[in-house]
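Here we show just some of the chains, and they stay where they sit in the whole.
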Amino acid sequence: MSQTLVMRPERLFPASAPERAIAQRLFKLVENLPIISPHGHTDPQWFAQNANFANPTELLIQPDHYVYRMLYSQGHSLEVLGIPRADGSAAEVDPREVWRLFAENFYLFRGTPSAYWLNYVFNQVFGLECRLSAATADHYYDTINAALATDGFKPRALFERYNIEVLATTESPLDTLEHHQTILDSGWGGRVITAFRPDPVLDPAYEGFRQNLQQLSEITGLDCFNYAQYLEALRQRRSFFARMGATSTDHGHPTARTEDLSPVQAEQLFGRVTTGSPSEQDAELFRAHMLVQMAAMSLEDGLVMQIHPGAYRNHNAQIFGRYGRDKGADIPMSTDYVDALKPLLDRFGNESKLSIILFTLDETVYSRELAPLVGHYPTLKLGPSWWFHDSPEGMLRIRRATHEVAGFYNMAGFNDDTRAFLSIPARHDMARRMDCVHLAELVASHRLEEDEAAELAVDLAYNLAKAAYKL
Amino acid sequence: MSQTLVMRPERLFPASAPERAIAQRLFKLVENLPIISPHGHTDPQWFAQNANFANPTELLIQPDHYVYRMLYSQGHSLEVLGIPRADGSAAEVDPREVWRLFAENFYLFRGTPSAYWLNYVFNQVFGLECRLSAATADHYYDTINAALATDGFKPRALFERYNIEVLATTESPLDTLEHHQTILDSGWGGRVITAFRPDPVLDPAYEGFRQNLQQLSEITGLDCFNYAQYLEALRQRRSFFARMGATSTDHGHPTARTEDLSPVQAEQLFGRVTTGSPSEQDAELFRAHMLVQMAAMSLEDGLVMQIHPGAYRNHNAQIFGRYGRDKGADIPMSTDYVDALKPLLDRFGNESKLSIILFTLDETVYSRELAPLVGHYPTLKLGPSWWFHDSPEGMLRIRRATHEVAGFYNMAGFNDDTRAFLSIPARHDMARRMDCVHLAELVASHRLEEDEAAELAVDLAYNLAKAAYKL
């Protein structure tokens, strides 16, 4: 007895009739706007090679830590799910069996954004009309598998079907961007750009930091163990990334700390962090110093700076040891911005030409620190609800906590930040709906006129991201 | 002119018609389920002796710090209210006069959960149909007093009338559990179990810590000033508690800090904290170390571990000096979990057989730390909104802040945590209603199907607590 899967037109909208009607009118204005996806983690190889995706499990479960962390939390091991280990190996698992396990446990996702995104993909992308459960597992597997083998489900076809105007991936300075080059050379019209994420060569605590500098030396022909040449190498890679389409950098430090060291101090610190094993204090200080250096370079080359701090990465030591990074065990921490950003803002905060987008995993700073900061400093913009907060409740929380102090026009619109390519329209659909819910709330209580809300809906869905990321 | 007291069938439900209707349908499914009360502070002696309660003041005011702290905050002294002092004495007060003072000031409780619980008890348990005020104080006193003298209002009768399937009390390892033994021996069918709360012998800053160890030595015949025997004594007492029905332990440390010291370090630290007066740092370190030891023992004996950190106990020095612990002057503090629990989780976080339920008084960690932690680690479950947050708004806040990331199935259902026996059904009634309000919100905005919500309502009201506490 399988149950119907329906994506109702009024989904996510409030039940109350006057608010729902407003939300629906606003949503009509943004529903079909092209997707601007200025920050994410899809694989450029997909668009370069345009090969068919393998099977439902490899596409939807194994790369998505949102999905398998929930199964893991309920006692299903990563082995059983066939998650690749740090050494590249993986347990031999039958993808259909993994899918069945997922299907049996799909009830665990009730009320989560993952369920929303997945159901959207199942229904809107694959045309499935019954709910996923043990009973329908094989039907799902076969239907999706069959679709994936067709041309219409190749990456570029989906990109076009999804009406994506621009999609940014995220690469390390050590990346050759060969896939982006292939895309550019291919003559395909899809705009897939990169973003410059230098954590592996800025963070002395990053796995393989010294090898990374070695590799950076090789790529640039500079001696990246010499501080001046190291800075020059970063400048060169930023310039290369910009030529390949990048309009932004991204920085995922544990904290938002910034420091503006003197050249002499900086050089000494650089010496300490590149030889031997640096202390935690030195590593933190170097990351802090380099954020200010990155801002200085952004002022030169115009790349928009994204600061994504506050995750305790790889919190689960056993999982990290066996499976490596990004396995659903990053946990947010209390994060300060007001003290942390002071050195950066003292130097560059009043530069209208520099653009810095702030993100957080610590929702307590929305109203306390971020809204007042972006509501004052010309350089600062507020990014959307991030990661664990990229959900209906999370989206309402950030809007309600910030719009009154930050103003809507100090916001950077939405970005989906996803590894799960198929879910991109689902995520933008959710974000656009929730913005309409929020605006409808304001209109219904006469805090906005509906014509103002109509403009804001379009700005939040499209214009603000395009402007903030210079796209 | 006394006003009517009515507990409306639709109380606590949203005003909006579509949501209200859904909430009502869901509530019908859970309204009459038996009560699982796996954590609380009722007195087992009540059920052992089954004596009549004395009078309204002694039953409803003097033991309930929720109630008298509000009167105290408005300038009514604990003397006047007849609250017992630390030395066991109490001012001679006329219980009827105290009741009158309470009645005159009952308006102070407007909008508080105490008002809800008390009105429920007045109306549903004692059949009172006018509101409590100066005008009705004597009528209330006489009505309740008369009822309390009858058999129907004896503890066991109320336990049965309340449809309590299981009720856990909380005892120290120094407790002989004689009342629980009496209950077991009595042949009465009510399931009243204990829970193991070792703070008095784990926390070097606890009043009388050394005497407590002395007493533990006497009870167990072991030398509890020897570290190995101390651990063995704890093991024995846990085992005794488990035989007496306990399925859980409870830990009310000031912080959630854990440490996994080596045996040598631990033994040295134990030496320091059991001789002379330990430093604050040593006391904290020892509590932290012992939490990991308790987890190790839980993995052996299967007791579910509850961690209840974050209260600044006895904040009011004058009140503590004169009246002792638990007088309404415990104040929550900012509490970290992500760093604090790391040593414990490094060692045991991936053990599916170990079950740890986390509570907090710091709501900022709901979405930032707790939901991500319980949404990843197999050992962890999220406890309900606790203490100051055990209220309609508090319940909605924890659900809205966590369900999307934690998932509902990483939650431990509800527990009432009360000293006020009479209010138990009122508290479960409130919790069940608020869960239905939350679920109705999700259904009305098409984030859940109603059949999913129906299952979740029953799980949240009954199954999850039963499973989490192994009842």
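Labels A and B are assigned to the chains in the order they are written; within every chain, residues are numbered from 1.
Everything that follows uses one rule, which is that contacts are C-beta pairs under 8 Å (C-beta built on N, C-alpha and C of every residue); 3 or more make two chains touch, one makes a residue touch a chain.
None of these values were measured; they are calculated from a predicted model.
Participant: Since all chains share one sequence and 2 are shown, how many copies form the whole assembly?
Facilitator: Total copies of the sequence across the whole complex: 3.
In the analysis below, only the chains that are shown with their structure count from here on.
Participant: How many angstrom between the C-alpha centroids of subunit B and subunit A?
Facilitator: 40
Participant: Quick one: which bits of subunit B touch subunit A in the complex? Just the residue numbers, please.
Facilitator: 16, 18-19, 334, 336, 338-339, 342, 345-346, 349-350, 352, 364, 367-369, 371-378, 380, 400-401, 403-405, 407-410, 441-442, 444-449, 451-452, 455-456
Participant: So in the complex, which bits of subunit A are touching subunit B?
Facilitator: Against subunit B, the touching part of subunit A is residues 3, 8, 10-16, 69-70, 72-75, 107-113, 116, 312, 315-319, 328-334, 361-364, 388-389, 391-394.
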